[in-house]
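These notes concern the structure reproduced below.
Of the protein chains in this complex, one is absent; all others appear in place.
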Amino acid sequence: MERSGTRDVAVGLFLLAGILAAGFLSLRVGGFTLTKPDTITVYASFDEIGGLKPRAPVVIAGFKVGEVRSIDLDQNSRARVTMELDAEQKYPVDTSASIVTSGVLGDRYISLQLGGEDDVLKHGDTIQYTESAVLLERLLGKFIHNADVGGDPK
Amino acid sequence: MLGPVREMGFLASSFVVSLGHLGVFAGRVLAALVRPPVRVRELILEIYKLGVLSVSIVVVAGLAVGMVLGLQGYSILARFGAAESLGSVVGLSLLRELGPVLTALLVTGRAGSATTAEIGTMVATEQLDGLRMMSVDPVHYVIVPRALGLALVMPLLSSLFITCGLAGGWVVGVGLMGLDSGRYLSSLQASTEFVNDVVGSFVKAAIFGVIVGLVATWRGWRSEPTSAGVSAATTSTVVIASLSILLGDYMITALWGL
Partner (left out) sequence: MASPPATDPPVALRHVQHAFGRRVIFQDLSCEVPAQQLTVVVGGSGSGKSTLLRLVGGLIRPRSGEVLVEGRDITKLRESQLTEVRLALGMLFQNGALLDSLSVFDNVAFPLREHTDLDDAAIADGVHESLERTGLKDVDDLLPPQLSGGMRKRVALARAIVRRPRVLLCDEPFSGLDPISALRIERLLVDLNESGLTLLVVSHDAPSTQRMADRVLVLLPGQSVQGAPAQLLAHEDPRVRALMGEPIDPALVASEEEH
């Protein structure tokens, strides 16, 4: 077999490029983590989560500070969201969490408004102040209902 | 009147017979695969011919497809005010379907047909018989490095395709349409999940790689030892592999719910 140095280098580069691309997709896109950055787990319950999904971002003023880990029902049949937040950031205990939408029909995510208290949320705490997702259908329904009431009789 | 029926019956039975041949062939390849010695030099050469030489077409096609997705996706999403989700639309389309399937079809056309032609020519020039007379198993020396090479390069090429596609979508969405770069990425990350989407795309690509690897080498192996025969074999590789990929894609998606 002809020993070709350039060919071997090319194969090596190709394999490297492929593995890097695969790695990029796994880590930066798919969110595969080998080491867990320091996070605290925090809970919040909502009446309505809309289309909020696990892995949705949690942001403060648009800056991502965490992710939704999972969603389940609590004892009062409200949706309880489990979030993992960056432990470096401090979250006062009166911080509120609202579910907002990216655009009108976009993905749902959680936006935090930091409170003013000195005490901060610890691992396992629950956020007390929550604002549920606004469902477009309900909004339209209200609009139509109001229009009916104030408008022409049928 | 029975003519067409008989024709269909003949087609069906020859299809089954061919499938049987493919099964036997695949068995031989598998048996040779696990038998030492491992032909590393030959494998590296094949990875060069099949993978490295396919990079340019995969990168260009990936960028192009990503940009088209970006354009079309943006125009549809913007109508509903959901343009911020472009990242997730581009990403999911590429990861789940377009990446593995288009890469596989491109590789079939380029590397698959070249492999079939090469093996077919070796049949025609008695090189495979020459190997047998030298007590070397042609399946072990010729077929295995090529089939294995195709199977290995496919997930790598698919990842390159998808990455370039994401970049293409980014170029259109962020560069052209002015979306926020962070939004593009976070929308992409939010809607994609490692196991279902990323691993799923690797698995699909790997399965397609095995399909192309087996079909391309099989058609070359069975080719008639004439130039017309080699040409027919090459065409059949592209047809059979492409159809199998599309069908396989449907079945995987349906079964696994990808």
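Think of it as A and B in the order they're written, each chain with its own count starting at 1.
One rule holds in what follows: contacts are C-beta pairs under 8 Å (C-beta built on N, C-alpha and C of every residue); 3 or more make two chains touch, one makes a residue touch a chain.
This structure is a prediction, so every number in the text was calculated from the model and none was measured.
Student: Which residue, B:Gly9, B:Gly27 or B:Gly130, contacts the hidden chain when the whole complex is considered?
Tutor: Spelled out, the listed residue whose C-beta touches the missing chain is B:Gly130.
Student: Counting contacts across the full complex, list the positions on chain B that touch the omitted chain.
Tutor: 125-127, 129-137
Here, only the chains that are shown with their structure count from here on.
Student: Can you work out the whole-Å distance between the CA centroids of chain A and chain B?
Tutor: Result: the chain centres lie 35 Å from each other.
Student: For chain A, which residues count as touching chain B in their complex?
Tutor: Where chain A meets chain B, its residues are 1, 7-8, 10-11, 13-15, 17-19, 21-22, 24-26, 28-32, 53, 55-57, 64, 102-107, 109.
Student: Where on chain B is chain A touching in the complex?
Tutor: 41-42, 44-45, 47-48, 51-52, 55, 80-85, 88, 91, 95, 153, 155-157, 159-160, 162-163, 166, 183, 185-195, 197-199, 201-202
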